[in-house]
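All protein chains but one are shown at their positions in the complex.
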Amino acid sequence: MKKSLSLLALPAVLLATALPALAQVPVANRAITQAEVLAAQQGWCQALLDIGSAHAQGGQPAAKALAEKVIDTAYGYQLGPVLFKPTLTVAPQTFRTTRAGALSYFVGGDPAFPKDEGFALKGWTRCEISNSALFIAGDSASTQGNVSFTGKDGKVTTVDKTWGYVKDDAGRLRIVVHHSSLVNTPR
Amino acid sequence: MKKSLSLLALPAVLLATALPALAQVPVANRAITQAEVLAAQQGWCQALLDIGSAHAQGGQPAAKALAEKVIDTAYGYQLGPVLFKPTLTVAPQTFRTTRAGALSYFVGGDPAFPKDEGFALKGWTRCEISNSALFIAGDSASTQGNVSFTGKDGKVTTVDKTWGYVKDDAGRLRIVVHHSSLVNTPR
Amino acid sequence: MKKSLSLLALPAVLLATALPALAQVPVANRAITQAEVLAAQQGWCQALLDIGSAHAQGGQPAAKALAEKVIDTAYGYQLGPVLFKPTLTVAPQTFRTTRAGALSYFVGGDPAFPKDEGFALKGWTRCEISNSALFIAGDSASTQGNVSFTGKDGKVTTVDKTWGYVKDDAGRLRIVVHHSSLVNTPR
Partner (left out) sequence: MKKSLSLLALPAVLLATALPALAQVPVANRAITQAEVLAAQQGWCQALLDIGSAHAQGGQPAAKALAEKVIDTAYGYQLGPVLFKPTLTVAPQTFRTTRAGALSYFVGGDPAFPKDEGFALKGWTRCEISNSALFIAGDSASTQGNVSFTGKDGKVTTVDKTWGYVKDDAGRLRIVVHHSSLVNTPR
């Protein structure tokens, strides 16, 4: 009798080796893996640097064109409002629930958001992620930790950052929650 | 510029090798993996055979005691009604949304379900699963395919079977959907 | 102190009345409601009857054209394999994980599935759903119960049916699990 219960408790990894191959069984998988989350984070950092490179080479129009692609690929504005609180926005335009608001934050130049200077145009040379913890809820997932941006002058700006992702119908992670804030410094 | 987009498209598995170790980062994971689904299926088969063994050794009371443990461990009656259509039930007691109905189906002996003979008491010697396809929705997952039961006389009974699982707060898969039907035979 | 705990336990419906209006707050909602599930079920029944009407008026080509629209609208073949075990299929073509297999089941005429007669072409005049239970997992949901089809001669065919849905990126429920079997009759 104990056998059945201990078998039920066997680690999946052990059981898997004894299972028949699944090679021919079609599988739809909308669950999010840890590797997918980490890749999405790295993709965000790389995209930020690339928008900066586009800016250096082709000016704001080139940066804007790339930023639009990045937003359409990596964020979930197609799915509804995105809960996006960028690092440096101020009231009453703190939250960027629309694609236009996100685009303006990254590359500026939109008179509707007059205080935006273009976060991606600041010439960052490095973007590093240090996770505090991950929570994978199923087909949504969240991360929290620090992201450090290195400027042209070598100065490092560190933010506390939370990302929330959902997996879309095509299997791609999309950011639907993004809260970034400057590190709180002891007074 | 292309770099950022191609990076976004890199297989997670490749990116993962370049990522900093996550060893110290705590992760909560409620997503279901393929390995967990296959292990849960095997666990069901093994449990069915074990209830039969318990019956052979200790009679219906022993079978019933084990079946209760199996149901409480592998099904989701704690979470609400379970959508359970066993292979051999008949109207008006076809669907077993309650724990009592499931228990009676497996080991019989409940006057409230007079037609139940105890499916797990039939002396099955083998239980084999052949999946047609899997659908992992995130923290729920479904399987569909054939399950073949071999009797003491060597005769094989094959059913079409759908299982639906959710992952509970403790990280265990629980069956919340179960539809089993005798294979349709050409007339 | 008790106040806080009792407040935490207040029914959401009561609290809601005291909350500020959310009229201007944008909301993305991928959760499935009971009403959406019931509407999707009714939509399936109506679509089945409509394919029959199309057949009566325009023959198999008209039925096929409508069935394609129905499958593309109501099933999830765009998302991956669908776990579909129709009522009357036989081995080795029991499971219809592909769109072509589903289409053939409903309207026949595909030499790759020679035993399919076209379930939707049988002249059904009524399709009624009687649910046993519902399980809404979040952005997936399942139903189980009976569906009764009334033929031209008034004869009623009843099946045991399980449907599993996911909500797609556009907010539409799609069938990704479908297990239908003739009611088991006492021998």
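Think of it as A, B and C in the order they're written, each chain with its own count starting at 1.
The rule we apply is simple: a contact is a pair of C-beta atoms (placed from the backbone, for glycine too) under 8 Å apart; a residue touches a chain by one contact, two chains touch by 3 or more.
None of the values given here were measured: they were computed from a predicted structure.
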item: Touch with the omitted chain, as defined above, among A:63, A:103 or A:176; value: A:176
item: Hidden-chain contact residue, picked from the options C:46, C:78 or C:125; value: C:46
item: Touching residue (missing chain; options C:80, C:108, C:138 or C:164); value: C:138
item: Residues of chain A in contact with the chain not shown; value: 80-85, 87-91, 94-95, 97, 115, 132-135, 137-140, 142-146, 160, 162, 164, 166, 176-177, 179, 181-186
item: Interface with the undisplayed chain - residues on chain B; value: 26-30, 76, 78-81, 97, 138-139, 166, 168-169, 176
item: Residues of chain C in contact with the chain not shown; value: 1, 3-5, 7-8, 10, 12-13, 15-16, 18-19, 22, 25-36, 38-39, 42-43, 46-47, 49-51, 53-54, 62, 66, 69-70, 73-74, 131-141, 145, 167
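What we mean here is this: only the chains that are shown with their structure count from here on.
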item: Chain B-chain C separation of Cα centroids, rounded to whole Å; value: 22
item: Distance from chain C to chain A - Cα centre to Cα centre, in angstrom; value: 34
item: Where chain B touches two or more other chains, by residue; value: 132-135, 137-140, 145
